[in-house]
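Notes to accompany the following structure.
Only one protein chain is missing; all other protein chains are in place.
And then subunit A:
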Amino acid sequence: MNPAPVFALIDCNSFYASCERVFRPDLLRTPIVVLSNNDGCIIARSAEAKQWVKMGQPYYQVKELLHRHGVVAFSSNYALYGDMSQRVMTVIEGMVPALEVYSIDEAFADLAGVPGDLDYLGRCIRERVLKHTGIPVGVGIAGTKTLAKLANHAAKRWAVHSGGVVDLRVASHREWVLKKCDVSEVWGIGKRLTAHLQGLGIRTAWDLSRAEPGLLRKTFSVVVEKTARELAGTPCLQLQDIDPPRQEICCSRMFGQRLTELAPIKEAVATYVMRASEKLRGQGSLASKMRVSIRTGMFNPDEAKYANGVVVQLPYPTDDVRLLTRMALEAVGRVYRQGFRYSKAEVLLLQLCRRGEFTGDLFTPSQTLQTERVMSVIDGVNARWGRGTLRSAAVPAAAQWAMRRELMSAGFTTQVDGLWRVNRAPTERRCT
């Protein structure tokens, strides 16, 4: 007989802010916020900072307020967060039979058949991750993924009592938490669904777990039905080992400043094509179509607004950065209009197929073997010596339109020049 399914959801607390603290012990109790690309708005807050700002608030609106209350702001340092995430996941992987990394700061573990006290295992995971990486995590344990997610939520909400670990396999505990949690706190139940469910008298997670599954499927979707079943303790979701390859790949970013000329916009588009094609090759796919679009700022009433995009049919399914760049630059030239102040460009690769999956007819040209070799050399060089070492000539080494990241911490774990410096004389130390 198979052992009863048990899942754990391990989730890092205020992950970005916690990463910033690892190499800044002076900020142990200082409230921290992390800003989105371009220092636009607040995307992460340490527990202490939550009383001062909301998620998503524009930075310029709260800059003064933050300063007044001693809140320290950081530009997002994804190189650091990515490395710390990998460390956290590697530590957990060594302690559980199987792990599904769900996002940069959370992972599901399959604990079915693990003997012994799982609550204790949860506490060991917490302790070891904290010791090895400095990142605090919470652990939720339950018989289904949706319940494990809710258990994790409960571990945070009642942190003082839970010590960061909650096991919902005991029915009475499960009922207590389900009754205390609003239906909006359930995994996958968003704002709109919440309003709709409340209309049906479903207010708590407990209500949802007791709702008639057939009705839920008819009124909403099979996803909501599965969520309700999972809350009632019937596992419907398995651990996913590998990401299914994406159906489309997008690279889009705000410029660090408004751009009016075509030349720097072309540089940006070429850069995004490079990144998108790296992702494409990374998952072993080829693209048949590409959409290139640009737009001005959309919110400033004083600025003229313009947005346009064009879909390009590629001659054959390809992952060739040279071909994609050539066609993207031609496309952006077609949608560009003079006299606007552009804020963003986007490159979207569409109609992806697995390499070797598409069938061309005899007369359709396809990507040459030579191209495949060139691409694998480019990827090999960039993997060995760093992203952008080998790039198309349309991509500048240092772009004037690049993202603003004025408050970024060092590459503590990824750059030799950015390593943490210890034993500095007090005068040399940077002030916050």
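The rule is short, and it goes like this: contacts are C-beta pairs under 8 Å (C-beta built on N, C-alpha and C of every residue); 3 or more make two chains touch, one makes a residue touch a chain; residues count from 1.
As a convention for this text, contacts and distances are computed from a predicted model.
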| item | value |
| --- | --- |
| Candidate names "Anti-sigma factor antagonist", "S24 family peptidase", "Potassium-transporting ATPase potassium-binding subunit" or "ABC3 transporter permease C-terminal domain-containing protein"; UniProt protein name, chain not shown | "S24 family peptidase" |
| Residue among A:V91, A:L231 or A:L259 that touches the chain left out of view | A:V91 |
| Listed residues A:G40, A:G134 or A:G163, member touching the removed chain | A:G134 |
| Chain not shown: contacting residue from A:R217, A:R326 or A:R405 | A:R326 |
| Identified contact with the non-displayed chain, of A:R192, A:R384 or A:R424 | A:R424 |
| Residue ranges of subunit A at the interface with the undisplayed chain | 25-28, 86-88, 90-91, 131-134, 315, 326-327, 330, 365, 368-370, 413, 416, 419-425, 428 |
